[in-house]
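Just one protein chain is left out here, and the rest sit where they should.
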């Protein structure tokens, strides 16, 4: 895969956005500053830690590269101080979250494929990279994870992961593939938000 | 250990049954189709993922062999559509769950022993393989895990794991050992269900 500077910056934006979502949840639950930072860390890096453990990349990136945890903690502390103004930028946060979804799915799927994980498993790990942090966030604050309850979120990630795996199988493994797929996931997620698409719930 | 076709079929039956238990919990909690499938996946494969990470078998079987996740998801989606009729077959589901308990304990313990884990650790990992999925299922839907609260369930698995470890130490490592131990765990679990055996609770 690739490790270019632009990619790192994009990755860290994803970390910051997901950390902000975790920190917001922590503020709402009246956690203290440490708790807010911890939930931010888990939301930003929990999915990637699970992926790295599953592909045998130890220590996981969250512990091997200081820029990841520091970005997560700085973003969380910023939310701790600034949260009263965050409601005004809620639309921006949702857009950034969609960007994070696209990016984490793309990098997660490609890392799994590059580590030799077969296609079905790589799709699952790519999706888990993107949704794992949100799962950790919700479990830590005592909620049933929102990703399991409503909204087209994980399914968009899974669709993107399948597309990436197909492109990878056709020999498209470079940065263009990654960015295009991430952009597509971003776009579909934004449309799903706008049109309130959701998955069905079982008949009673 | 062994990888025969009969064993694979038996293993996948265990996956399907545990997935069904997870999917049922998801339907009860009004999760959407994705949530139901995800909890089914976690219930079926969470214990095995933990075991594989602990013995260094990466990527875990749940990601390395597509038949495992596909079986879990198909069983979960089936429950999503068919759940109103499931109450009528509740006795069958409990029997299949007991079969899954026996099988997952037996394969989990033997895999740990074969990976060089010492006896006490292998017994614990065998039991965790069998109960880990149920733990994940209950935590995801916001419940204190049922396996910690009542019923002789995990203790039956632990007893079976100890028996398997002793047999393994005596040189019995083949398919017959595995199937006999799984059958014994199944039998004791069915008796425990029938007679309402349970572990003690501390005096107030």
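By letter and in written order, the chains are A and B; residue numbering begins at 1 in each of them.
Keep this in mind: a contact is a pair of C-beta atoms (placed from the backbone, for glycine too) under 8 Å apart; a residue touches a chain by one contact, two chains touch by 3 or more.
Remember, predicted model here, so these are calculated numbers, not experimental data.
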Option touching the unshown chain, where B:23, B:55 or B:182 are the choices: B:55
Chain not shown: contacting residue from B:19, B:43, B:62 or B:125: B:125
Absent-chain interface as seen on chain A, which is shown: 26-27, 29-36, 38-39, 49, 53, 56, 58-60, 62-66, 69-70, 80-81, 83-84, 139-142
Sites on chain B contacted by the missing partner chain, in the whole complex: 53-56, 112, 115-122, 124-125, 135, 139, 142-145, 147-150, 154-155, 198-203
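Simple rule for what comes next: only the chains that are shown with their structure count from here on.
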Inter-centroid spacing, chain B versus chain A (mean Cα positions, whole Å): 29
